[in-house]
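Missing here is one protein chain; the remaining ones are kept as they sit in the complex.
Now for subunit A:
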Amino acid sequence: MSTETLVATGNKAHSHGPGSPVPLQARSERPTSYDVDVFPVPNGREEEWRFTPIKALKGLFEDTEPTETPKIDASGPERVTIETVVADALKVLTPQDRPSAIAWKQSPSALAVRIPNEAELTEPVHVNVASLGGRGYTHLIIEAGRHSRGLVIIDHTGAGELASNVEIKVGDGAELRVVSIQQGDHDSLHLAQHDSLVGRDAKLKHVVVTLGGKVVRINANVRYAGPGGDAEFLGVYFAEGGQHHEHRLFVDHEATNCKSNVLYKGALAGDHARSVWIGDVLIRAAAEGTDTFELNRNLVLTEGARADSVPNLEIETGEIEGAGHASATGRFDDEQLFYLQARGIPEDAARRLVVSGFFNDIIGKIGVPEVVEHLHEVIETKLARTAELSASAKAALGQ
């Protein structure tokens, strides 16, 4: 058992776009541990749970055996080894909350995807995780060997309650892309922790695509094992009525001359559509030459939806290349709609154009054709559903 405490000093308040509060959030005294008992059952007032609908998550706070084994199909190019290993085979991840600690404890083994040293994969590795309707836990290890190049796409689907741990280790000089798609059924729950360790001069692109599920909450953390590492964190989400999509990032800069770039963009439509984005970046005293930027943007398409966005940047050294953050939440801009319609484009198509424009830059950065294509399709479907809902709402009002 190991316990690590992350201390962030000198919290600063920032403004986060119209209407959002300015919380003083400390990264300090937040334990990480493999021991479930270190984490009491949340009551919802804790800093790390205060945005989360914890009532819905009761089952995932209970330290009991799983009621199902989620179905996992993994496949990839020949050179990749995919095998079951003991849970503590890598230990890049230390749980930071109760569900993660429970998931660690309750899944005695892990599925390891290993890309050998210097292997350059031309095809992606696919890991499909289906939750069958019960409560299940998964543990995935992704290791990219020295100077390898690879892409791993994890696709989460299904109906149940899932807590998962994902450990990612990028070897020195390697380039790894990991895409995690969350598209569970409308009642599904998915809590996850992704911890990444980026090697010397290595590159990680970590992409989160959250489209489905009643409650999805992902904690994505990154540390650097040596100087010169580069981590890009991209996230796209689209919460509809009754969906809660929460993404929390923690970029921990301790090695010198490392880069991090965080870009998350989300759309919200429908009653009680909810998103939460927390971006913590800590530049420790030793992390000279750090270059970091984080950005979150939300597009609120209808009444009744709400986005919270809280960037946090803690800097303990002045010797950095650059550090910045921005966050903005805006309503759908009717002037844009008018402009497009005034050029003959019908309202629905104009709406789609504005929303796809909003996502355009981040989708371009994802750069994985199969993911991009799928994303376009799902966004279209969601917009069509939104249009239908607002049309029937209008009809009900007799407009």
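FYI, a residue touches a chain if its C-beta (ideal position, glycine included) is under 8 Å from a C-beta of that chain, and two chains touch if they have at least 3 such contacts; residues count from 1.
Basically, contacts and distances are computed from a predicted model.
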From "(2Fe-2S)-binding protein", "Phenylacetate-CoA oxygenase subunit PaaJ", "Phenylacetic acid degradation protein" or "Fe-S cluster assembly ATPase SufC", the UniProt protein name for the chain not displayed is "Fe-S cluster assembly ATPase SufC"
Missing-chain contact, candidates A:A110, A:V251 or A:V354, resolves to A:V354
Out of A:P40, A:G304 or A:P346, only one touches the absent chain, namely A:P346
Hidden partner sits against subunit A at residues 333-336, 338-347, 349-350, 353-354, 356-361
